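The complex is shown incomplete by one protein chain, all other protein chains being positioned as in the whole.
As written, the chain order gives the labels A and B, with residue 1 at the start of each chain.
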Amino acid sequence: MTMMDTLKSLTGVKRDFLHIGLFAGVYLLLALFISNSYYQLIMTIVAVWAVMGLSWNLLSGYSGLISFGHAAFFGLGAYLVALCLSVWNLSPWFTIVLATLACGLSGLLVGLPTFRLRGHYFALAMLAYPLALLYIFEWVGYQEVALPMEREAPALYMQFDNPVWHTLLALVLLVLALGISSLVANNRFGMSLLAIKLDEDAAEAAGINTLYWKLAAITVSAAIAGAAGGFYAVVLLVVTPLAVFGMLVSAQALIFAMFGGVGTLWGPVLGAFILVPLSEILYARYAADFPGIQGVVYGVAIIAVILFAPQGILWKVRALLKPDQFRILGSTASVADFGAREELLVVPPEEDETPVLAVSGLAKAFGGLQATNDLNFSVRHGELLGIIGPNGAGKTTLFNLLNGFIRPDAGEIVFRGKHLHKQRPNQRCAAGMARTFQVPKPFTHLSVLDNVVIGAYVHTRSKEEASEHASAAIHLVGLHDECHLPAANLTNKQLRLMELARALASKPTLILVDEILAGLDPDAMQEMLAVLRKVRGLGITIIIIEHSMQAMVQLVDRFVVLDHGALLAEGSPDRIVRNPDVIEAYLGKNWLDNEARDGEDAGHD
Amino acid sequence: MDGLQYLENFLQSLVAGLLMGSMYGLMCVGLTIIFGVMRVINFAQGEFMMLGMYFTYFCFAWFGTWAFFDGVWFPFMLALLAGPAMFLLGVLIHRLLINAVTGRQASQLEAGGHYAQLVLTLGIALVLQNGGLFIFGSNPVSVSNELSYSAWEWGPMVGDRVSVFVNQAQTISAILALFVVIGFGQLMGRTRLGKSLRAAADNPDAATYMGINVDRAHRVAFGFGVAITAIGGGLLASNVSFQPYIGTEYVIIMYAGVVLGGLGSVRGAFLGGLTIGVLQQVSAIILPNQLQNTVIFVCFLIIILLRPQGFFGRRERIA
Partner (left out) sequence: MTDTLLQLDSLSAGYGTVDVLQDISLTLGEGEFIAVVGPNGAGKSTLFKTISGIVTPSRGTMTLRGENLLQVPAPRRPHHGIAHVPEGRQVFPTLTILENLEMGAFVNRDRAAFAQNLEKVFSWFPVLKERASQLAGTLSGGEQQMLAIGRGLIGDPAILMLDEPSMGLSPAIADEIFNRLVQIHRTGYLTVMLVEQRVAEALHFADRAYVLEAGRIILSGNTADLKNNDRIRQAYLGM
């Protein structure tokens, strides 16, 4: 292979690092060539804001938790460095590192309470933090902190005669931020964040510890923002609360990533490189006549992006160039096919008689409605149990209780001998309980393969191990040919098979299958039943909820029939179908009466 | 200072807090309407307040010298007029911008268009704020209302010493604010329009089955929300000095009041705003100036983190 071929075949981190290197080279040349100190300053500032954009992107671009408060970390970093220098004469070489660590910690502290909030409340809380800090710093008296000029050995204090040094340092910072972003994006850190963004519940059920990854993201993000802030203080030599904690700062962090391309490596850089010089030049030329022009520019940019290219320029360009290709995220090409190694998913049979799942006295009410009513049943290892009942009988509620998405009001769930109390869904997945959903919850912007690989994270350490398991699961359900398609392009049947594969990849002992046959035509239904039998053949216990008795009757060992949240009947398919209580629950009381009456009429003829 | 002096200070702050709080309450009502019906947090709400203030200020400056309008009632009437003016602006902004990211199209966007709405209003806020800076200049101004300088004396009470001075402009503003809230409550409660807005908020699908145009309901609700906050701003304009960035300062007051009262509850929002006003004024007795707002922040954060559903509103949304 030629050198060009080798270069083109690089993927993931290696490819990114190559691009980063090229970019750094170009930037370096530019910095050395340009001698005008004003342009040097702009190059420096642009790089700082690009870092800020990357920091925001790391948290919000990947995880979907939009932070309106990154100014908090930026400002903290700036003030830390400024105060350390002016009060204790500590060199920024040291204090910027300190600021990075301190802000990382502050990110963690902010994340712990704030991630418990959803949606609007999260956005509002994040908005409040920098504004609160702004007032506090104003009150404490740090309206304006100037970094003193160091006459002797200025270089030791990161002060230079020639501004090109600042530009170079800014470049170093940018390269570091890009490197960290690339490493995050190309590993399970980034994939987990993407999963959280695309469907947090599905990610939880697949074993992803969503809280852990969110905290990790905000810690790294805040650290980078702190470094940017600290360096910004060194460059500008003066720090005011409004300049570093103000809403414009948070808005800028947001806009660069959203403008350039959310969730991409180069998007924030592109955004900063377009918008910062634009606003700086406008400011320089028009600020006297048009005060506030910067804010207007950013505001208009945000509005334009939201209306016309909500994902950012990079995505829009891609959509225009390749209109047929669905927007796909994540790193799919790097995972090779590891073959159909079903043995990886086999669950060995149990020696003793303890049931794999035992439910006793389970109850749950919503408002006045008793969704689950004193439920008792158990499931043996390797059994295929069907849970049926008319609409509104409480079947999905039961799964949500078993799975950990809701807590019961009363009762016990014992899984593999352990009581499940407050365990979150991802912990239950780690313990061996997997699940599919009534309405499939694919990670739409990821390939089938990535969808399934995410399911494999919970029990695997390395990429190879995860891929092996994913590959085995995909082969088992028969989606091998489709594995590189984006999930959004799949048919209903394929989506359900993929969900099943994702569940299988986590090496479960028990799978909760929720109405997997819904919307399937008779052929697809038979196909699905065959797959379920294969899964059962691996020794995995299956509990399946369905409406369609037709199909279930061919499949299950035993039925549990629910009505109004309580156990109505239990037993083999034969007995259940002839059980008069069951018939009444499904078809209505009159049906049996009619049958009886017709029977009598017939008898009289 | 002796006990009576403390008492006097306290009562004075309490009264000021209730009066200012009424105006805050009005602004909170505007914010909560938008959330209650549309489920959108409008980051630009402070800017619409600011526009209401400047509307009042400029109309007063331009027409206040005309003989017909030369009266103490004029600034107050202008504040009320800011409502319809801002209603039109709000409806326009909704139709042009916000509509694009709400409703049916929204589900195509990332995270269900939820964040798109937030970010869009942030962009609008930046444009209004900084556009305002350009158009209005950065000098703080105020509506020079004669009544701002007059006060009624309530007292002397206890032992011939304790007197509370009740600012006349603030009082009239507060009364007007109360009237607007009550009037709006009647609108929502009794008119066909109001009921259709509440129905659209309760259950958009069922509302559509009844023939209610939910998109239009959102537009009207947005207009109302903006208008009411603008009236609050207009009333405040006689009592504080302001510049184009004032929106940011008051945003947190509005949000604190709204979450205190429970997002979506009109009565809760008014009471929440009232509480924040009292908190702000009373805390001025013990805390230095700059920290007053920090107190509000801290309250806001505590409420969001511990009891996001608020205290005053019940589970009802708009009524």
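Methods note: contacts are C-beta pairs under 8 Å (C-beta built on N, C-alpha and C of every residue); 3 or more make two chains touch, one makes a residue touch a chain.
In this text the structure is predicted, and so the values were computed from the model without any measurement.
Q: Out of A:143, A:162, A:492 or A:572, which touches the unshown chain?
A: A:492
Q: Looking at the full complex, which residue from A:96, A:384 or A:551 touches the chain that isn't shown here?
A: A:551
Q: Which residue, B:2, B:153 or B:205, contacts the hidden chain when the whole complex is considered?
A: Within the whole complex, the residue contacting the unshown chain is B:205.
Q: Which listed residue, B:117, B:130 or B:196, touches the chain dropped from view?
A: In the complete complex, the chain left out is touched by residue B:196.
Q: Which residues does chain B use to touch the chain missing from this display?
A: Residues 192, 195-196, 198-199, 202-203, 205-214, 316-319 of chain B touch the chain that is not shown.
Q: Under the stated touch rule, tell me which residues of chain A contact the chain that is not displayed.
A: Residues of chain A in contact with the hidden chain: 369, 390-392, 491-492, 515, 518-522, 547-553, 577, 583, 586-591, 593-595, 598.
The working rule: only the chains that are shown with their structure count from here on.
Q: Which bits of chain B are touching chain A when the two form their complex?
A: Residues 35, 41, 43, 97, 100-101, 109-111, 114-116, 118-120, 122-134, 137-138, 244, 248, 252, 255, 259, 263, 288, 290-291, 293-294, 297-298, 300-301, 304-305, 308 of chain B touch chain A in their complex.
Q: Residue numbers of chain A touching chain B in their complex, please.
A: Residue positions touching the partner: 64, 66, 68, 113-114, 116-117, 119-121, 123-125, 127-129, 131-132, 135-136, 138-139, 197, 247-248, 251, 254, 258, 262, 290-296, 298-303, 306-307, 310-311.
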